[in-house]
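Complex shown without one protein chain; remaining protein chains in place.
Coming up: subunit A.
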Amino acid sequence: MRIAFFATCLADTLFPEAAKATVRLLERLGHEVVFPFEQTCCGQMHINTGYQREALPLVKRYAQTFDRYEVIVVPSGSCAGSIRHQHTMVASSYGDAGLAARSESVAARTYELSELLIDVLKVEDVGAYYPHRVTYHPTCHSLRMIRVGDKPLRLLRQVRGLDLVELPAAEQCCGFGGTFALKNAETSTAMLADKMTNIVSTGADVCTAGDTSCLMHIGGGLSRLRTGVRTVHLAEILASTESS
């Protein structure tokens, strides 16, 4: 299958390993990945901070860039959530009916990585090997906005060598929330503290999730406290093999 890749601005800029892993994984599974260079950012930061008008060009850019593809994958539940639940709203408030229709149509063809693998490509065992003790944090937008359910866990359970340990109070927010982490830094840190306590209690050496943004937050805290626990994007685990 020909799959268009929306890397997200954060993975493209700061976490290229997660983006590269998505490409390697899909190519290993026999699919063709295309990366349209016109892509930049989905505009979620602007929309969620109260700048919908400023987000309009980004919403428009996403629709224009990806309209010509049948299937689009995003290695982020949060960006997929913004594209599917916010783009049409911004397009109809600040753009026009044509853009709104286009945004809605492209959004329907946009999948988060675990959705693409399980719902579209119908694969649970991606042939990965990852000999580590791993705990999985279900990010809020993947869980409650696009409802990926247990799809990431189903993928992780098939990974050879991986010791999957359950995260206590897994469904509680890590405290990131985009600009929330800056505007309400102390409350965000208090939420992060509990998330880290739960992660450390599992004895895992890796915490994984489907969003580089939440992982940047959790990882930033785990690193500051020298816990020795690393954060790794789900795509990187699924892309790992015996030979890598």
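Observations on the structure shown:
Keep this in mind: a residue touches a chain if its C-beta (ideal position, glycine included) is under 8 Å from a C-beta of that chain, and two chains touch if they have at least 3 such contacts; residues count from 1.
Note that contacts and distances are computed from a predicted model.
Per the UniProt record, the absent chain's protein name among "L-lactate dehydrogenase complex protein LldF", "(2Fe-2S)-binding protein", "YCII-related domain-containing protein" or "Spermidine/putrescine transport system permease protein" is "L-lactate dehydrogenase complex protein LldF".
Within the whole complex, the absent chain has one touching residue among A:Asp12, A:Glu104 or A:Glu124, and that is A:Asp12. Across the entire complex, the residue among A:Ile3, A:Leu25 or A:Cys41 in touch with the chain not shown is A:Cys41. Only one of A:Ile3, A:Leu116, A:Met145 or A:Ala204 touches the absent chain when the whole complex is considered: A:Met145. Only one of the listed residues, A:Ala128, A:Met191, A:Ala204 or A:Ile237, touches the absent chain: A:Met191. By the touch criterion stated above, the residues of subunit A touching the omitted chain are 7, 9, 11-17, 19-20, 23, 35, 37-41, 43, 45-52, 54-55, 57-58, 61, 85-86, 140-141, 143-145, 171-173, 175-192, 216-217, 219-221, 223-224.
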